[in-house]
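Heads up, one of the protein chains got dropped from this complex, but the rest are sitting where they should.
Chain naming follows the written order as A, B and C, and within any one chain the residues start at number 1.
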Amino acid sequence: MKLHEYQSKFLFRDFGIPIPQGKVATSPNEAYDIAQELGGVVVVKAQVHVGGRGKAGGVKVAQNAEEAKRHAASILGMDIKGLAVERVLIDPGADIQQEVYLAITNDRGAGKPLIMTSMEGGMDIEELNRQRPDAIVREHVDPIMGLHDYQKTYIASAMGMPRAQWRSFGRILSGLYKCYSASDAELAEINPLVITGDGDLLAVDGKVIIDDNALFRQPALTERRDTSGEPDSERQAREAGITYIKLDGQIGCMVNGAGLAMTTMDMTKLYGDEDGIGPANFLDIGGGASPEQVAAALRIILSDENVKCVLFNIFGGITRCDEVANGILTAYNEVNPDVPMVIRLQGTNAAAGNRIISEAQIPHIISAETLTEAAQRAVAAVKERS
Amino acid sequence: MKLHEYQSKFLFRDFGIPIPQGKVATSPNEAYDIAQELGGVVVVKAQVHVGGRGKAGGVKVAQNAEEAKRHAASILGMDIKGLAVERVLIDPGADIQQEVYLAITNDRGAGKPLIMTSMEGGMDIEELNRQRPDAIVREHVDPIMGLHDYQKTYIASAMGMPRAQWRSFGRILSGLYKCYSASDAELAEINPLVITGDGDLLAVDGKVIIDDNALFRQPALTERRDTSGEPDSERQAREAGITYIKLDGQIGCMVNGAGLAMTTMDMTKLYGDEDGIGPANFLDIGGGASPEQVAAALRIILSDENVKCVLFNIFGGITRCDEVANGILTAYNEVNPDVPMVIRLQGTNAAAGNRIISEAQIPHIISAETLTEAAQRAVAAVKERS
Amino acid sequence: MSILIDRTARVLVQGITGRQGGFHAKLMMEYGTDVVGGVTPGKGGEWFEGKPVFDTMRMAVATTNADVSLVTVPARFAADAIMEAADAGIKLVICLTEHIPVSDMMKVVAFCQRRGTRLIGPNCPGVMTPGQAKIGIIPAMVATPGNVGVVSKSGTLTYEVGFAMKNHGIGISTIVGIGGDPVIGTTFVDVLEMFENDPETEKVALLGEIGGSAEIVAADYIKNAMTKPVAAFIAGRSAPPGKRMGHAGAIVDGGEGSAEEKIMALEAAGARVAANPEEIPGLLA
Partner (left out) sequence: MSILIDRTARVLVQGITGRQGGFHAKLMMEYGTDVVGGVTPGKGGEWFEGKPVFDTMRMAVATTNADVSLVTVPARFAADAIMEAADAGIKLVICLTEHIPVSDMMKVVAFCQRRGTRLIGPNCPGVMTPGQAKIGIIPAMVATPGNVGVVSKSGTLTYEVGFAMKNHGIGISTIVGIGGDPVIGTTFVDVLEMFENDPETEKVALLGEIGGSAEIVAADYIKNAMTKPVAAFIAGRSAPPGKRMGHAGAIVDGGEGSAEEKIMALEAAGARVAANPEEIPGLLA
């Protein structure tokens, strides 16, 4: 779960990290009041869950409250990569001497938290990593012991942080590690961490992503979820306990198991790509899905107007194919899809499941024995209807 | 640093451990008001830093507020093993079904926290350990990992806690470990932890001792220090940065180093015991003590009226004996003791030190070359003056 | 014994009185696995299908002398359950549980390493040595005994491939589901190494997916240290970047972890990579 910039920075503040004294506005008038209160130059920043808002015109400097109001008016409601801007952060302008990059993330290969930091902050870390990988200091943290104080000295020294800032940088590093750790974050990033003309450090921009699997113990953070950037269908699926991701193709996929669901997508593309045909979604109904869940999943798939065919690929292991077949029939009767459905049931009780489907004598239903056959038939069905 | 019962229990409460809703009174009228507010039967408990207050009459049950006031009047000001009672805790009476013992302490041999618990609570743990050692369940905690949840199940099962209480006992165990750990406690003890008639758990008595060396990071606990049980001389020494412990003998000891200080005490006793002569105190002036500290230490030693002789035993290692000799002379001139002083300087610059002392030509000063000689001469000096 | 388990494995099921734990414990016993008991805190003293249930792993191991544990408890209890097994002296822990927070797993993996306990998973279907024992949820029907080792991040995709192999008359030495989470106890390389050293394994099938770089590291191992042929499939060629495809670990992030780079690395290492998992039996023939 992503936090907005303002949410991330307010969270940093809870862990003792200095941030600008800005506030969030949802209207130009509010922006005016905040800018007035702050006084001087302010920055008006769009709060959306996409990168590149600066290039899109979502970040603007204002010399006074009147200008802040005008900027807010132009940014609020702006469309950035398909997302409407609902909030702007009004931050006081900072006296930037130097921009530093500082982040803590999960290094999955090492199975440890990884601190990445560089005196060349401001730019995207992936960009920096491509251009000047040696400018990034990387330090693992022992997940059980946590961050040692001596590591802070090592990092500050290795990155070339001026000595005058070691102490305050160390405090921020401790604070960020505590924040990352206490919030079950996958990423806690300050970019830029600014050294001001007075030699102070200030987290001017921030990004935090929380591990979805840990939200059960993060009630305060869970409340802050902003689903405005999420497609309706994905939100509905999430609420129904189904993993669904909308894609651009024409073949709706309903599969049990994440790996097999990806594979099924891949097969539709393998056989359909030359005709511009591919998967309309990722969907994993999980093990032992009920007829109600199958129906809900089917409705979600069909809510996508691009879908020209639905492909069921169920490998019955513990799941019994006859039960899934009944679920499909129930769902079919409830949802009444007007697109063809390719059904491939394999594994436990596959014969019985296929018999149930064929005996139901439903038009638009196409059987398949192997995944290859199923994918090929789904592609053919889409071609027919195009 | 010891916490009083009420301080310990209020600390437990901060960590989610259920305690009786009692309050502290420093006067009979206050006790009346608290008992009135609580209603019903209450217990009036002396808050002093010694064991055995129950047998001394420091704990009394009152049926009503009037009786609570009378009990408070008799307990407040009472002398328990030399300590005056300044506060009483007024707790509501508990419906006691069973008394449980639960404590976490440092196991120095293992270098790990040790949980000790027993269904046979209420009595002193040392007593229980002598009588029924098998009734105590002992479980170490990994100091880095902390208490695992599974250990709580193991402990509850092994001690024979009824299953209905496992969950609440587990929560108390977690809370007590957090309390012990967050407070840098050497001991966090609940005795008894009561199972009430309703099956609830309640920490009816508590004892917490904080590691003195960790007080620098426990400001809130440090404020709660009650020095009323501490002799004035020990408090003065503590404030002067000297370790001093008052004993019953006649020979005041001033030594550098704790091990040598104990040894010096032992030697006075070894040679004086048959005449009833022994050490008046433990005192370690540490390494490189200044003349001011030597003078302060001398004043503290002489504040004890039993002292008939002062024995200086300094083994100069890094400390130079000539400097110590000058310190002694300065202290002598400032304090002007009227008891004989045996001075033994050995090690670095011992010859020079001894020359300084002998050249000062001070009456009452007796030189010695070895520790044995010094102890024997101090004993002889006391005998002379008896 | 092929690798990791054979019919002599003495298995405890943590969470045996749960719906999932009990269901699979029964199927394991039907397959011939020696399930010697189970653990559910608060239910010690009960019985499950003739096997004793204990409150703690410590008591369970002391009584049954078990050497493998299967963790089936819910996500919020799973980290503690794995460490409990490791502390009780179990040297092989297989964890099926999905949705364990990554921060828990980082601690648990470090903990198991220090204890010398091998952890398989979490979020995996388990381990099966066909004809001998299965520990986990892999259906009996998807494999027959043979000489191909299978290692996979995924559940049903593995069944699909196993089933296709069976239909082509190809048997399996051991199937190891390592799980699709970002931080796991046992990696592709760990298992490849075991297969390389296993006299009963002649070839290996590796089923990977997008996300992370475990397949790249595996390719490196295949190139430098493996003598046995490897056939592979990587799921997620059609997955968009920045989206988590069901498995917590299945995400192409910052240009890393794409199917293309994994396929290229594996092919460069000499593995034969299928575009369609149903081609795997052909590549192994």
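For this structure, a couple of remarks:
Operating definition for what follows: a contact is a pair of C-beta atoms (placed from the backbone, for glycine too) under 8 Å apart; a residue touches a chain by one contact, two chains touch by 3 or more.
Owing to the predicted nature of the structure, the values given are computational and were not obtained by experimental measurement.
Taking every chain of the complex into account, the chain not shown here touches A, B. Screening B:21, B:131 or B:370 against the full complex identifies B:370 as the residue touching the chain left out. Mapped onto subunit A, the interface with the missing chain covers residues 145, 148-150, 153-154, 157, 163, 166.
Within subunit B, the residues in touch with the undisplayed chain are 106, 108-109, 111-113, 125-126, 142-144, 181, 184, 186, 211-214, 216-217, 243, 245, 247, 255-263, 265-270, 278-279, 282, 284, 287, 315-318, 346-348, 370-372.
Just so we're on the same page, only the chains that are shown with their structure count from here on.
Ranking all chains by how far their C-alpha centres lie from the centre of subunit C, first place goes to B. Each chain gets one centre point, the mean of its Cα atoms, and the points for subunit A and subunit B are 57 Å apart.
Each chain gets one centre point, the mean of its Cα atoms, and the points for subunit A and subunit C are 27 Å apart.
For subunit A, residues touching at least two other chains, in rising order: 144. With touch defined as above, residues shared between interfaces to two or more other chains in subunit C number as follows: 111.
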